[in-house]
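Have a look at this one.
A single protein chain has been omitted; all remaining protein chains appear in their positions.
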Amino acid sequence: MRTTRHTDDGGGTGPMDGAEGSKGIGGRVLRNEDARLVSGRGQFLGDIAMPGIRDVAFLRSPVAHARIAGIDIPDDIRAFVHTAEDFEGVAPIRATAGVPGFKSSDYPALAKGKVRFVGEPVALCVAPSRAEAEDIAQQIFVDYDELPAVVDMDAALERGAATVHDDWGGNLVCELKIDQGDMAEAEAAAAHRVEGEYRLSRQAGVPLEGRGVLAYRDHRLDELVVYSSTQFPHVIRTILAECIGIEERRLRVVAPDVGGGFGVKNNLQPEEIALAALAMRVDHPVRWLEDRREHLLGCAHAREHRYHLVGHVDERGRILAVDARIRVDAGAYSVWPWTAAMEAGMAAGILVGPYDIRTYRARAATIATTKTPMGPYRGVARTGACFGIERLIDDIAAAVGRDPAEVRLENMVRPEQMPYRTVTNKVFDSGDYPESLRRAVEAIGRDAVAGREAEALADGVRIGVGVASYTEQTAHGTEEWVARGLPVIFGYEPATARMTPDGGLVLEVGIQNHGQGLETTLAQVAHQELGIDPAKVAVRHGDSSLSPYGMGTFASRSMVMAGGAVGLACERLREKMLKIAAHLMQVADPTEVMLLDGRAVAGNRSVGFGEIGAAACLHPERLPPGLDPGLEVTAVYQPGVGSGAFSYATHAVRVAVDPELGTVRLLDYVVAHDCGTVVNPMVVEGQIVGGVAQGIGTALYEEIPYDEHGQPLASTLMDYLLPGATEVPDIRVIHTCSPSPHTSYGIKGLGEGGAIAPPAAIANAINEALRPLGARLDETPISPARIRAAVRAARAGKREAAS
Amino acid sequence: MKPASFDYYRARDLDVATAVLAEHEGAARILAGGQSLVPMLNLRLAPVAMLVDVGDIAELRQGARDGDGVRIGACVTHAAIEDGAVPDATRGLLGRVAAGIAYRAIRTRGTIGGSLALADPAAEWPVTMLALDATVRVHGPHGKRDIAMRDMVLGAYTTAVEEAEIVESIAVPALSAGARHGVFKVCRKTGEYAASIGVAVSDREAGRHALALGGLTGGPARLGRVERRLSEIEAWSAETGEAIREAAVADLAERDDEMSEDERGLHAATAVRTVKDMIAP
Partner (left out) sequence: MTRVAFTLNGRPVSVEVEPRTHLADLLRDALGQTATHLGCEHGVCGACTILIDGEPARSCIALPVALQGRDVRTLEGLREDPQMLALMEAFREEHGLQCGFCTPGMLITLRDLLRRRPDIDEATVRLELGGNLCRCTGYQGIVRAALRAARHPSFADARGE
């Protein structure tokens, strides 16, 4: 860890003790981006006005699986309709994974020959308004030769199931196998065999702003400009250029203000290809704004995992081995760049959680179905894996008759084992996992856990407490992405730091800020290095023509990666500033100069940043001899290791369950969290609480069920429930700090963490509440209907047992 | 998500409005608050050639005392009832029900007449008005007629209102000073449509006891066996609850013998909780 850094926060020993009042790392600095957003002056994709722009509506498949026998387009609208045959030469999305046996699929921008899910784009319609484009879409007749839908992932693997991709000979995309330790020995030594099937249902990401693309040709610059509501504009430029056959220098991709992403805007989208290809063929700007129904049907889905787990444990609940069969419903196609294989591979890789488990067998199957492709969503596979292992641990605790928290402590990796290499080769860098568990349990009420209180309240309402712990691999670098076999290796981030002649600072970064507060937190890093007021730092991002090539915002990476890059760039900028300042003040030794509050200070002499900027940019005659003019540094940052910085937490929740109505109320929710060095506690808490709210959605509300014909049954927000302000309790966050030894400032990522544990913690709490009734809930969302069914089944079981 | 084209007609009075409706033979729809209709239009789920806007007809926007009771114009908004902007003869029941409908920004536009005419099975007003023995007045090509709430809702989204008729007002009888009422809804989240909803009224002075349930297939229903029990209940106890439940299960079985065990259990629980809300809130 670097320890010698400039700091202005009161003579501390290093940057990590920045007080909340500081403007640097650790300070609760209010956000720079708020001024425009809070006054409604943000510029989201749909806010961009452009003369002559036309709207696009997609005609989407109404059936799950069919051959397209023909598309009949009336002559009077033919000119405004584009189908696959009009997009000759446009390449499909083809994501390939390094996993042995992985089957690739072509995911065309507009369906070719076959449709494979309800919502798949079939034709594109252009008109002066979206309403008219939808009118045109309604006049197109597509002749579908329907094929059997492939709806259930387990049934999809059975002999005789219809195949999603004709040339595959089955629906298995790939299977990953892990065999570590001696399973037979563990089985023989075990006092108990605990088995369970745990399932997360299919859901959507639902950023409040849908996706959107706007494209036009800029003839002056001879380039195609594509605005997209995306999390990674540079990477999109690369793959988009490839798909539509244009040189990258002639393509600019811009992400304007983005109204939430959460991973679902982190894929190459068929609509991006279609709009870019369209803009190359017409003479006016075009835009497509995803509406909510399109989002629920056509944007990548998430979470549909099944875990069949067997734990072999001793009489105290010490886990001797875990045997896992994991299935992931990847839908019809692989999304780029992640591929269909990522979820299952990741789930198998992290299933053992924060626990010291040395014997582990996993079979992780990725299965194609005629449903919307699955892609990354906040937490990605971590949420499913956490649900599996944390539910299993509670079942183990019940089997051995111990407190679930005690069983967790029994198995958890201990601080003295750090750095700890897991049975699947993940390297936990630092932290005290048991401490987070102890703190969460203490905060939620130890008595509640220890006493197994479950007394019936009014109307038969029952109380339960549940906990779930996890680790969150963040900011993983080259080594991890290479191991995952992805087409792009997200190992670094760049930053350019440029001082303006008047002493302000511009940071140009390759990430994309869509709510994370990076226009402020990166400015705080600059303050840490340069002593400049964060309010005087402009953070520019989200534009492939603006900053050096960067990877984007996902995988809880931006603060570590872009923060590291800004830190490096500013550190180098500082060296030059000190030389110039020393020269201007006639101080012989630049090391005697300090940067403080926008000034360079040496003893009782000082110059403002404006004088330094002016010398560098406007007055080379004022510079020390031999020093180049200009004040601009580009730096690229890679963390010390590629294996990531591991944040971790324990969530604890107290619930009230009404067994008769099936309703659940969250009475209290605690997160005991450690993400290393906190750059801005306000932003960190916001990320955690927001993540928990999404996790509550997964646990209790959000689901896109499909009927046997492959029809999705939730296509509006009337059927697809999102948690509102009464469904999310006030969440209490407890921070501890174990800096990462591998990253600048000891920062760890944390964007996804909040969404990982809620389904597990809430399910554990509900199961505890209902255990006296004999009811079990192992599938999300734990809806009133599912609870009532479980209670009814338990009663029927009891009646049967009694008779 | 934009509607297909339709024409628009702003009606100045009810006669003109019914004439336009009649002319379009089922292809015209009435626009009141639009809070249910316009979403359906946006989703292109409701083909409509013509919208007849009755929102500017002043008489529909008024509520006034009518004998002991109150007559509420069809275009009175939920928010107006919530805020007490129209007189109340129900000891606060209407205000309480109104305040629980969807969200404020819906309540400021959505109307009581629109809710009754749409007859969403999960909606608050049909079940509430059924419990109150209210009467709907409709205006049609052949004049006005009154429809008792018991005869109003024929099923989900189906009412006794004819094609060219417009709901004009609803007459709500008064409750006595000592009357009590209870409301209970089973919703997964705030403002969401209820899976089950109950409204109970107990007016000893008038000898009237009512329990209406909504969320049922086929429209809201009164539960006769439960209502007969209501007259006997003095205080709440577990036994009372069980008695209500038994009566509700019998009523529900009689009404719909295809109802699943789960639905029956849920609605019976709603009946119990509604009565409990009335007696021991």
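Each chain gets a letter, A and B, in the order it is written, and its residues are counted from 1.
One rule holds for everything that comes next: a contact is a pair of C-beta atoms (placed from the backbone, for glycine too) under 8 Å apart; a residue touches a chain by one contact, two chains touch by 3 or more.
Remember, it's a predicted structure, so these values are computed and weren't measured experimentally.
The undisplayed chain touches these shown chains across the complete complex, A, B. For the chain left out of this panel, the touching residue among A:38, A:184 or A:618 is A:38. The chain that is not drawn here is touched, among residues A:225, A:286, A:551 or A:728, by A:728. Of the listed positions A:412, A:693 or A:756, the one in contact with the omitted chain in the full complex is A:693.
The set of chain A residues touching the chain not shown comprises 30-31, 33-44, 46-47, 49, 129, 131, 206-210, 257-260, 262, 289, 291-292, 514-517, 682-683, 685-686, 689-694, 716-718, 722, 724-726, 728, 730-731, 754.
Interface residues of chain B facing the missing partner chain: 1-8, 10, 31, 34-35, 38-39, 41-43, 51, 53, 55, 79, 102-106, 108-109, 189-191.
The criterion applied here is as follows: only the chains that are shown with their structure count from here on.
Inter-chain spacing, taken between the CA centroids of chain A and chain B, is 44 Å.
Chain contact summary for the complex, chain A toward chain B: residues 129-131, 134-135, 138, 291-294, 459, 660-663, 701, 716, 718, 721, 723-727, 783-785, 788-789, 792. Of all residues in chain B, those touching chain A in their complex are 1-5, 39, 43-44, 186, 188-193, 195, 261-262, 265-266, 269, 273, 276.
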